[in-house]
Each structure stands twice: as structure tokens, then as C-alpha cells.
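Every protein chain of the complex appears in place save one, which is left out.
Up next is subunit A:
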Amino acid sequence: MSQYVLRRLLIAIPSLLGISAVLFFVLALAPGDPFSELATNPNVPPEVQAALRAKFGLDDPIYLRYVHWLNAMLHGDWGFSFVSRMDVDKLILQRLPTTLFVIGSAQILALLIAIPVGVYAATKPYSLFDQIANTLAFVGFSLPTFFTGILFILIFSVTLDWLPFVYTTDIKATGIRWVLEMIRQAIMPVAVLGLFQAASMTRFVRSAMLDVIRLDYVTTARAKGLGQAKVIVKHVMRNAMIPVVTLIALQIPAVFGGAIVTEQIFRIPGIGSLLISSILSNDTPVVMAVTFVFACLVVLFNLIADILYGWLDPRISFR
């Protein structure tokens, strides 16, 4: 097992190298760089600009710049954000907790909705409950988060004035009041993201359950007189959850991507809005670092999915 993980991590190194190279070259093709702003600034003379560009190696051939970046990265130097005037790793670490809090809560909400609803719908296929759940799920994943997000803001913030629509990290309160404020401002983004996730997950849980519920060993379990609840939980769910868990683990990087939009709508100062603002302000080191972190997440969660799969299904062994 530990050997398997070690080998998978070693295999991850070349793929991460490849990803970083592609990211770097694509970003280099994009117009603008951190100093393009200086060019429009009349207070900075052209010779100073040229000196700065030479100092930071911006006019070097692209492969040299990549090697330079890689070398720095390996030494733990993530670069410097010219826009925020601070180190990129500090900037990311500052933004990450907010994103993790919102995405984590949304995922938990999605699971809390999707698993019971999907399981119950599958035990009574084509019943009224199942039809309603299916319809809502269909509506749920047809509506993009930028639509539902704005709709929520319109209803709950503008019209009803129940919830704040701007997310702040510096709440001016302490103790229980701070906790309440945190919850209040997180409700809408978590609901928007969580319900969207829940919609597709519900359908997936339902179909995974239906695939298993017809199988012979479920009849065997029924023939033992175990009772409906135990048959469903112990025999059907235990098997149906194998693909579901894998899917969820594989989806998590995509959730980070989806969260970018939600973070923009609710002005959540997370890693997604950091990425967007960096792209807009040509802050290449930050864009590079954030996209690279996303790439690492994809590789990591692929590994986690495989490990979970082997842990849940005894027929799979790690070799």
C-alpha cells in the first residue's frame, strides 16, 4: 500500500513537470507581462524600464525563463506579486482558507442532500418522490451558478435584505457574533455551490443505487430476512458508494474551478478571485502559481480516488 502510494507520487512528478511547462509556455504566449503597466506610466523613463526587464530576465528566451522559474520553485520561492507587493506563496496561503471553507461546506451540504435523496429515490423508482427529486435535480444542474448566484442576491439581499451579498474576511465582531456573521455571509455562496453539486450528485447516487439494487446478491440479502433498511444500507449502499466516492474525489478539482465564478459573484476573497484579478492585472507569477496549485490538486485527488477505490472494493489490490 505505502509502496503503491510512493510509486504513484513518483509518477506524478513527470506529469506535474509537463503540466507546469505547458502552463508556462501558454502564459508566455498571452499578451502582457508584469511590466507592461510600466510602459504606459510616463513617470518611468524607458531606460529604467529596460534595466528592470533585464534585471528580472523578462527578455530572456522562454526556455531559460522556465528553467529559472522551475529552479526557484524547487527552492520554495514561488515568486513575487508585483500587484500585491508580496510573496506569491504568502498571498495564496492568505486566500486559501476562505476558499477551503466555502468549498468544503458546499461539498458537505451537497453530500447531505444527495445521498439521502438519491438513496430514497432509488428505493422507490418512479414514485412521486423520485419524480420530484429528478425534476429538481434536472433544474438544479441546468442553472449555472452565475445565474442562481445573482438570483439569490436579488431575492435574499436586495429584496428581502436578510443576508449580506459581499463576503468579508475582516468582520468587526468577536466571539459568537463573529461566528454568526461568518455563517450569515457564507449561506448564499455555500447554498449556490452546494445545491449545484447536489443536483448532479443526486442523479449519480440514484443511478448507482439502481444499478446495484437489481443485482442477485441483493435478493440473497432479502432472502435472509434482514429487512429493507439493512439490505439497503449494508448491501446496496456499500456497493453503490464505490463509484460515487470515486466520482466525488475526482470532481473536487473541478469544484475549485467552479468556485471561481461563485467567488467572483459574492466577492469572496478566495483563491478563485485571486486568479481572476491576477489575470486581469497581468500578474503572471500569481497566475502561474495558482494554476499550478490547481494542477497539483487534480493529480492529488486522482490518487486519493484510486486509494479510496481500493479501500472500498476488496477486489482491487494495490500492486
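We adopt the following convention: a residue touches a chain if its C-beta (ideal position, glycine included) is under 8 Å from a C-beta of that chain, and two chains touch if they have at least 3 such contacts; residues count from 1.
Rule of thumb we're sticking to: contacts and distances are computed from a predicted model.
A chain of this complex does not appear here, and its UniProt-recorded name among "Peptide ABC transporter ATPase", "Aspartyl/glutamyl-tRNA(Asn/Gln) amidotransferase subunit B", "Carbon-monoxide dehydrogenase medium subunit" or "Spermidine/putrescine transport system permease protein" is "Peptide ABC transporter ATPase". Residue A:G227 is the one among A:G32, A:P45, A:G227 or A:G257 that touches the chain not shown. Touching the missing chain, out of A:T123, A:T145, A:Q185 or A:N239, is residue A:N239. Within subunit A, the residues in touch with the undisplayed chain are 214-217, 219-228, 234-235, 238-239, 242, 312-315.
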